[in-house]
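Here the complex is missing a single protein chain, while all its other protein chains stay put.
Up next, chain A:
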Amino acid sequence: MVETEETLSPVCDLPAPMKEYIIHFAQVHETFRKPELESLATLFNIEYKLLYYSDKTAFARIALKSNVDARKLISRSILTKDIYELWGSGYTYESLHADIRKRTSHLWHLYKDPSFKFLFKSFNGNRPESDKRKLIESFSYLGFDGPIRMKNPEELFVVMEDYEARSIEDPSRFAALNLDFEEIAATPSCNPTHLPEPHQLYLGRLIGTSNRDAIEVYDLKKRNYIGTTSMDAELSLVTANMALVSTGKLAYDPFVGTGSFAVACAHFGGVTFGSDIDGRMIRGNRPGKDLRSNFEQYGIMDRYGDMFVSDLTNSPLGRFGSQEGERSEQIFDAIICDPPYGVREGLKVLGSRDPLRPKVPIMKDGVAQHTLKDFIPPKRPYSFDKMLDDIMNFSSTHLVPGGRLCIWLPTADEDTHEFSIPTHKNLKLESVCIQNFNKWARRLLTYTRTSDDHSESITGEKLESGTTLDIGSAEEKFSRTADALNPFRRKYFEGFKTPPSEEP
């Protein structure tokens, strides 16, 4: 690949060192794409400016300082595919060619000799191979004399086509695209819901590719040890990106389960720790099928920190500096969790169900029961909201300044008034991403630990209009059923039905 940092013809509103690039996104988990990119820019300390982005299309335009930055930014991204140096853009091939001539004619001599290849990437549409070949030939004025190589060319040029949906109703938009609505309606197209001709075209030179192939590597279907609630590989890796996990950073999952997040964090070089209230999840059910075996399978044992059995409300994490003699709780660069929703597994925390039980060891046959090897401490049901409180406080305590908390929360989407984004004085909300299922959704909330300290804990912030759920309501304390303690669980078993009174 020809290494040149030579600037293209300046784009009007860009400061001098910035260059335009095209990012080709995967058209999945759209609300996660921008936050992932932002996180990676923060991680690598890359200056960028998003010039055009829409959840509806796979192509975004971004300004960056150099090809090095571009390559780095995308190198561990999961939700993008590639990044290209922008050679030209246009609504039609005519305007695309004109733009290419204007921007890049001074660069053409650099690509005269290297081997190259042209490729099409179409979004929401396609055209026959013969048409593509004809269109590629229309770029012959670039004067590339090098051999055309289908495998591993030195330079890859990609023509990107974006087809707009037929459903656009804005006449001025049609006019801008130079289209006649009547004619469009009558023209057949390979994708019946979209226009027969692309409304946006780009030519780009490949600069870097993403880490999207990791999804295949960490595919749950091929993983040695998984459980019923294991997070899929793609979203685990995205979460690790959002948490800014990198080589030698310390990451922790307090609900580690079968270790989906732990493995994802380790993939990006983090030393990963995890704990669970249920040691059986960590140890596995039979030899060779345990959390550790996943790390062995992927060859990432050098990043396996430790797994232990612990409860968020009585955590052993924290230490006394041997020199200063002062207690320090700030340990982790990242805390990632998908707390139990209480649907499959039921929420538990240590403690007796009976609050009036005397605080003395339970003795049986003259032996304190808790000293026995097979002792299982009593657990009591736990309110989801109380657990959120605990996670936020725990993260505020145990994250280093600048460290990140990524937490997944389920919501029955219809009743938005029951979901409030938890807030904490020491945790700054970075992004909210939503994964929609049919009747419910889950959200990934990302927070950064601030460097100043406030001792105050949680306040509820309303997500949308409606009343915030009163976390400490007397009703919650009185009721002890799993459903009463967990509104999401109740909705789940009610089939996410709307109460009759609210139906139209």
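Definition applied: contacts are C-beta pairs under 8 Å (C-beta built on N, C-alpha and C of every residue); 3 or more make two chains touch, one makes a residue touch a chain; residues count from 1.
In the analysis below, contacts and distances are computed from a predicted model.
A.B. asks: Of the options "RBR-type E3 ubiquitin transferase", "Elongator complex protein 5", "Trm112p-like protein" or "phosphatidylinositol-3,5-bisphosphate 3-phosphatase", which is the UniProt protein name for the chain that has been left out of view?
C.D. replies: "Trm112p-like protein"
A.B. asks: For the chain left off this view, which of A:L86, A:L317, A:L409 or A:L427 is in contact with it?
C.D. replies: A:L317
A.B. asks: Considering the complete complex, identify which of A:V271, A:A334, A:L388 or A:L409 is in touch with the unshown chain.
C.D. replies: Here the residue in touch with the unshown chain is A:V271.
A.B. asks: In the complete assembly, which of A:R103, A:R127, A:K249 or A:K491 touches the absent chain?
C.D. replies: Of the candidates A:R103, A:R127, A:K249 or A:K491, A:K249 is in touch with the missing chain.
A.B. asks: Name, in rising order, the residues on chain A that touch the hidden chain in the full complex.
C.D. replies: So the residues of chain A touching the missing chain come out as 43-44, 72, 75-76, 211, 214, 246-250, 267-269, 271, 273, 275, 277, 279, 282-283, 292, 299-311, 313-323, 325, 327, 331, 343-346, 349-362, 369-371, 373, 375, 377-378, 381, 474, 477-483.
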